[in-house]
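Every protein chain of the complex appears in place save one, which is left out.
For clarity, chains are labelled A and B in written order, and residue numbers in each chain start from 1.
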Amino acid sequence: MKKQPISDLFSRVREKRPLVHHITNYVTVNDCANITICAGGAPVMADAAEEVAEMAAIASALVLNIGTLNRVQIESMILAGTMANDRKIPVILDPVGVGATQYRTKTAQRLLDTLDIAIIKGNAGEIGVLAGAEAEVRGVDSHGLAGNPVTIAQDFAQVAGLTVVVSGATDIITDGKTTNLVENGHPMMGSISGTGCMAASVTGVFAAESKDRVQAATAAFAAFGIAGERAAASARGPFSFKTALFDEMASLKPDDLAREARIRTG
Amino acid sequence: MKKQPISDLFSRVREKRPLVHHITNYVTVNDCANITICAGGAPVMADAAEEVAEMAAIASALVLNIGTLNRVQIESMILAGTMANDRKIPVILDPVGVGATQYRTKTAQRLLDTLDIAIIKGNAGEIGVLAGAEAEVRGVDSHGLAGNPVTIAQDFAQVAGLTVVVSGATDIITDGKTTNLVENGHPMMGSISGTGCMAASVTGVFAAESKDRVQAATAAFAAFGIAGERAAASARGPFSFKTALFDEMASLKPDDLAREARIRTG
Partner (left out) sequence: MKKQPISDLFSRVREKRPLVHHITNYVTVNDCANITICAGGAPVMADAAEEVAEMAAIASALVLNIGTLNRVQIESMILAGTMANDRKIPVILDPVGVGATQYRTKTAQRLLDTLDIAIIKGNAGEIGVLAGAEAEVRGVDSHGLAGNPVTIAQDFAQVAGLTVVVSGATDIITDGKTTNLVENGHPMMGSISGTGCMAASVTGVFAAESKDRVQAATAAFAAFGIAGERAAASARGPFSFKTALFDEMASLKPDDLAREARIRTG
């Protein structure tokens, strides 16, 4: 894969500072807001049915995260997502904990059926459940997926007509035709709560400035992964790692992204 | 402006540890709780209609922040605000994102109409929208205000009968008669989510111990700004800055506040 385009995209993100509207969980929402800023975007969190369409109408991307789902939020996700679809801004779905409860699985499926989702991002278990594969999710953690995750992601992307990201040691990013594998990242990213949610936020920031969904998600995962690698170098534990993760995301430059990205085609 | 009074006020805050009741957004609520402690207060967050009046009845100040507004919270803000008004404890309003959606604008106006707000704090765009000036708010960020912000704030303060704070590189604090300009602060405060909300919390802490609203807000913005300046000196990025911001707020002494405050009359 050519790296200049993702470097250029990152420069554009930093210059434009796109507004990314989130409807997300109350556990990691602060992390999502801060990583959005560090990546180069401007976050806004709003989930009241009375205002979400209006907020989505001024945003450049919409991130939907079902981490602490409730009925009011679902209604708001549909309203904001419909506005985002009308305006053709990308909608990123993070189906947190899908498979752990029927409520999460049904809601994610309803969002997929009702809205035009540009990019869905989950761990292997979550994507497996939605793709109809044999997969297990315990709480919000993946506990296995039977089959080849690349093939499952590609098939799911083609059938559902969207870009699929399976996060993991190697991130799989595919629209069913083009498949990228991102090798950046560090095991310490699994030692804190919220890195999955943050990766979706960063994806929203990059997708706001690129119509190429695979490119946007690839750039986002490479950038966030590099920040993780750099942060791990100085960390003494999970929370000093977290502190450094934000610092490194903020200081990462487009040229660094091109130089340090480890991307293979799948 | 004489600095001894704000130093004395800060000493009183640290001694009394006033209870500051917050009804606030779920994005930066943890930051608000922690900065309240670091400034010298005791935070309590409660937003259920069943208990907010009772909680406001034991508090020394009430902070209302509409960052993630919903209909339940509005009802609770009215209930708590009414109790606060009855008890004559100060109510601080942070109209986050006013102007970005009708819902926020109408709610802020309803709160201003229904309650006796002691201090309103916003960025230039937010205050401009409420003052009836030409102003733009995108998400939760100010995107410009036509006219002189000092005059706009002074006129708004006089018409609405409250103390107005316009946060920015220079913070404007006015009740329409006395106007203070606070030069403390650092650009890194804009590199993280929540500094605006935190400034409102610190204002609540100081306002709990001073009937002079302009003095309380001036002391709060000077203190928080000095903490920001000191934090920036050691920060390697936004999150190590944030860590240091709390540490510096906690270690700031009343004498330091008097010595390092940069306050002009406007």
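We take it that contacts are C-beta pairs under 8 Å (C-beta built on N, C-alpha and C of every residue); 3 or more make two chains touch, one makes a residue touch a chain.
Computed from a prediction, not measured in an experiment: that's the story for all the values here.
Touch with the chain that is not drawn comes from one residue among B:Ser11, B:Asn34 or B:Thr82, which is B:Asn34. The missing chain, though absent from the display, is touched by one residue of A:Asp141, A:Asp212 or A:Asp256; that residue is A:Asp141. Remark: the residues of chain A touching the chain excluded from display are 25-28, 30-31, 67-71, 97, 100-104, 138-141, 191-194, 236-240, 243. Seen from chain B, the chain kept out of the figure touches residues 19, 21, 26, 29-30, 33-34, 37-38, 42-48, 50-51, 54-55, 58-59, 72, 242-248, 250-251.
Note that only the chains that are shown with their structure count from here on.
The geometric centre of chain A is 33 Å away from that of chain B, both derived from CA atoms.
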